[in-house]
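The complex appears here minus one protein chain, its other protein chains still in place.
So, subunit A:
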Amino acid sequence: ASFKELRGPALEPPILGEPATWMTFLISYWGEQIGQKVRKITDCFHCHVFPFEDQEEARNGVLQQLQQQSQELREVLGETERFLSQVLGRVQRLLPSWQVQIHKMKAVYLALNQCSVSATHKCLIAEAWCPTSDLPALQQALQESSSEVGVSAVVHRIPCRDMPPTLIRTNRFTASFQGIVDAYGVGRYLEVNPAPYTIITFPFLFAVMFGDVGHGLLLFLFALAMVLAEDQPAVKGAQNEIWRTFFGGRYLLLLMGLFSIYTGFIYNECFSRATTIFPSGWSVAAMANQSGWSDAFLAQHPMLTLDPNVTGVFLRPYPFGIDPIWSLATNHLSFLNSFKMKMSVILGVIHMAFGVVLGVFNHVHFGQHHRLLLEFLPQLTFLLGLFGYLVFMVVYKWLRVSAAGAAEAPSILIHFINMFLFSRSPTNRPLYRGQEVVQSTLVVLALAMVPILLLGTPLYLRWQHRRHHLPRTPSGPQLDKAGFLNSQDGNTSVNGWGSDEEKAGPPGDEEQAEFVFSEVFMHQAIHTIEFCLGCISNTASYLRLWALSLAHAQLSEVLWAMVMHVGLSMGREVGVAAAVLVPVFAAFATLTVAILLVMEGLSAFLHALRLHWVEFQNKFYSGTGYKLSPFTFAVED
C-alpha cells in the first residue's frame, strides 16, 4: 500500500469557525486484507473515505453528488443560523424585563425568608418597622392584595423596647445636606436633626473661607449648569464616580457659590481685585493736603501712612464690606488679620451657642427637664460667660475705642489672659469702668458652673431613682434611712440612665431600672470635661475661618500679580499686549480653576464640614442611630 498527499486547498469546516486543516490522501493498495487494514486505520482516524472509481464519468458523478451534499448542508446551516438570530433577537427584546422580574422575585423571596413560619397558624409572621404616618397606606396595600388572592394579611402594632430606626424624609434639594449630616452619624430616634440649619450654615462657613466674587460666580455657574441639566438621562446616568460625586452635591455647590459671591462682596475681592461700588471712606487728598505732601516729599518717601486722627482723612466706614483702599495698602494684612480673627471668634461663639440651644429641644422632647436646669443652663453660662464676654469686649472696643486713643488702646488679648489669672497688667488700660469686678465675677460664675455640670445630673437621677423605688419596698413609704438602704437591693434590670443615652421610651416606671451611680457619674464627668475644655479648643478651632480665607486671598493675589498683571502690563502697543494676553490668560484660567477652585474649594469644604461635625454637633448631637432601610423595588439614587 502506498499513499500520496495531494496538494489542494485547505478546507475549513464551517462549524464554529475553527480553522482545521484537512489533508487529502490518495491511497492505493493491493489485495483485500491490506484494504481492510487500511479501512480500519481510516476508521480509527475518522476519515471520510471515498472509493476511487475507474471511470472518469463515475468519478465526476461522485464529485457532483458530494458537491450537492455540501451545498445542501451549507443551506441548512445558513437557515439554522438565521433562525437562531431571529430567536435571539426576540429574546433580547424580552430579556431586560425578564431580568427585572427575576430580580424582583428574588428580592421578594429573600424578604419572605426573613419571616418566621408559624406552624400552628400556617402563616408567615414578620416583625418590621413602619413609619406611623404610613400605617394607613400599609393597611390599604395589604387589603388590596389580600382581596385578590383570598388569603388575608393583617398588621398589628406591638410595643417594642429597641430603639427604632430613624427616617428623615428629604427631597432632592435637602437630600445632599442630610447626606453630609448622616455621613457623620445617623441621628438617634427622634433627636433633633441639625440638617435644616446646615442647609445655610454650611455654605455660609464655606463662603467665609472662600470669599471671592469671581470664584464664587464660577462655582455658582458650574452648579447651575448641573442643576438645569439634571433631568437629562445622559447627565443622570453617567457612571464616572468623580462626576457622580459632584453631581450629587449640585444644590450644595449652588448655595456655596451663592454665599461665596456675597462674602466676596463683603471682603471686596473679585479675582483678588477690589471694587469701588461706593466711594472709599478714606481720603488721600485730605491727608496729602494737611500734611504737606508735595511731589518732592513724596519722591523722597516711598511709603507713607494715612493717619485717621487727621481731620478729613477718615470720612465714614465703607457701607458694604471692606474699604477698597485696603487692597492698595501695603499693611492691609495687619488690618485684615485683626478683622478676620475677631470675625472668626464671633461666628464661632454664636455657632456653638446655637448648638447648645438646640440641645434644649432634645431635653424637652425626651422629657428630661432636669437637664435643662442642670446641664443646659450651666453650659450656656460657661460658654457665654467666658467667650461671650470675649465677643462683648471685641464689639465694645470696636464701638468705643477710636483713633484718638489709638496709642493707649487696650489689648483685648492681655485682658482676656489676665481675666483667667486674676492679675492685671499696669500698662494695659481698662476697657470700661469696673472691668475687673465684672471679669472676676464672670470667671467665678463660670467655675461655679463646673461642679453643677459634674454632679448635678447624677445626684438628681439618684434622688429620683430612690424616690421611685421607695413605695415598692414592703416597709412602706417611710422616708427614713433604713428604707433607702433596703430599696436598693431589689433591683434587677436594664437601662443605666446615662446622661448621654437618651432612651426613647418613657421614664420607666414599669421597668426595673438598674442605677449604677458610679457609671452615671463617670459618664457625666467625661461629658463635663469634654464640654469645658472643648469650649476653649473649639473656639480656637474656628480660627481656621481666618486662616483659610487668608490663604485663599493670598493665593489669588499671587496668581494675579505673577500671571495676569505681567500680561496686562506687557507693552503699550496694542498688538503685543493682545498677543501675549492669550497664553497669559490661558495660564491664569487654568491655575485659577485648578488651584483656587478645585484645591481651595475642597479644602474649604473639608474644614467647614469639620467645623460642623465636631465643633457644632458635639454640643447636642449624638448620631448613634441607624437608618430605616425599607423594602423597596426602587433603585437607590
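Note that contacts are C-beta pairs under 8 Å (C-beta built on N, C-alpha and C of every residue); 3 or more make two chains touch, one makes a residue touch a chain; residues count from 1.
The criterion applied here is as follows: contacts and distances are computed from a predicted model.
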Name of the absent chain as recorded in UniProt (options "V-type proton ATPase subunit", "Elongator complex protein 6", "Trafficking protein particle complex subunit 5" or "Ribosome biogenesis protein BOP1"): "V-type proton ATPase subunit"
Residue of A:38, A:62 or A:284 touching the missing chain in the full complex: A:284
Residue in contact with the excluded chain [from A:192, A:208, A:223 or A:584]: A:208
Option touching the unshown chain, where A:61, A:78 or A:196 are the choices: A:196
Listed residues A:101, A:334 or A:590, member touching the removed chain: A:334
Identified contact with the non-displayed chain, of A:320, A:361 or A:420: A:320
Residue of A:88, A:183 or A:406 touching the missing chain in the full complex: A:406
Missing-partner contacts on subunit A, residue numbers: 171, 174, 196-197, 199-201, 204, 208, 262-263, 266, 276, 279-285, 287-288, 293, 295, 298-299, 301-308, 313-323, 325-326, 328-332, 334-335, 338-339, 342-343, 346-347, 350, 395, 398-403, 406, 409
